[in-house]
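With one protein chain removed, the remaining protein chains of the complex are shown where they sit.
And then chain A:
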Amino acid sequence: MYKGGKIFASLIIFAALFTIPFFYNMGKVNAGPDVALNTAAIQQLPASEQQCVESPEFMRANHMQLLNQWREEAVRNGQTVYVNSQGKEFEISLQDTCLKCHATESASKPAVLNNPVSTTAGVSNPALNESPEFCASCHDYSAVKPLCWSCHFEPKEATK
């Protein structure tokens, strides 16, 4: 083969590029994110209150659009009550409604809010989520950076 050496070297580079995922994940455990859906804060609620503002399936697929809608309602339309698909009412508030259950994995650690400017953690990673554990567990896993914390104060526990 003419220039066989170069061709083989290039083919090795080609194969290496396309098999990166095999080597990168070698020996790792395929553990998905640990989503805290049953925190103490949630357990303390009466059984009828334990469902999120909508069904889990709906929330999993559409929470970003719901949050966006809530922002429009609260900030632009001054509307602070959300009526869900079952006719139940919720206060439109990230801090008082969402984070009441989802701020942290333990009820003993209330969601203390804190100015992000004063945090000391070196945040160099754009997708490193300043979000509560609950959000971060999936958002880190799939590299999606929520924009909530560019306006809202980030919860304290995210600085650890």
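We adopt the following convention: contacts are C-beta pairs under 8 Å (C-beta built on N, C-alpha and C of every residue); 3 or more make two chains touch, one makes a residue touch a chain; residues count from 1.
Quick note on the criterion: contacts and distances are computed from a predicted model.
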Original post:
Name the chain not shown, per its UniProt record: "Group 1 truncated hemoglobin", "ABC sorbitol/mannitol transporter, ATPase subunit", "Nitrate reductase gamma subunit" or "Osmoprotectant transport system permease protein"?
Top reply: "Nitrate reductase gamma subunit"
Original post:
Among the options A:Ala15, A:Ala47 or A:Cys151, which residue touches the chain absent from this view?
Top reply: A:Ala15
Original post:
In the complete assembly, which of A:Asn30, A:Ser48 or A:Asn77 touches the absent chain?
Top reply: A:Asn30
Original post:
So which bits of chain A touch the chain we can't see?
Top reply: 1-4, 7, 10-11, 14-15, 18-22, 24-26, 28, 30, 32-33, 60-62, 64-65, 68, 125-127, 138, 140-145, 147
